[in-house]
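One protein chain omitted, others in place.
Here is chain A:
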Amino acid sequence: RPLCSQSDGEARVARVLRQSFPRASAIRVVDISGGCGAMYEIHIESEEFREKRTVQQHQMVNQALSEEIKAMHGLRIFTSTPKA
């Protein structure tokens, strides 16, 4: 991968996630389609996910990114909670 900073797509998705998950301790968005903006890998760690089943956590992310997802080919989501 080039050493340049986040692509526009990654930055936009990350911004939406930051707004939707104000308590998130870590957010990482990676364009895994080689910069096409077609497929993203999302890693997000937040207290807001605690006590929720993985499917529910992913649903929260899907909900937050419903607009962005329309333009995507696919996405991979990895959610976690901060070590208490």
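Criterion: a residue touches a chain if its C-beta (ideal position, glycine included) is under 8 Å from a C-beta of that chain, and two chains touch if they have at least 3 such contacts; residues count from 1.
Note that in this section contacts and distances are computed from a predicted model.
K.L.:
According to its UniProt record, what is the protein name of the omitted chain, chosen from "Glutaredoxin-related protein 5, mitochondrial", "Sorting nexin-4", "Protein YIPF" or "NUBP iron-sulfur cluster assembly factor 2, cytosolic"?
P.N.:
According to UniProt, the chain not displayed is called "Glutaredoxin-related protein 5, mitochondrial".
K.L.:
State which residues belonging to chain A touch the missing partner chain.
P.N.:
Where chain A meets the chain not shown: residues 32-34, 36, 38-39, 54-55, 58-59, 62, 66, 69-78.
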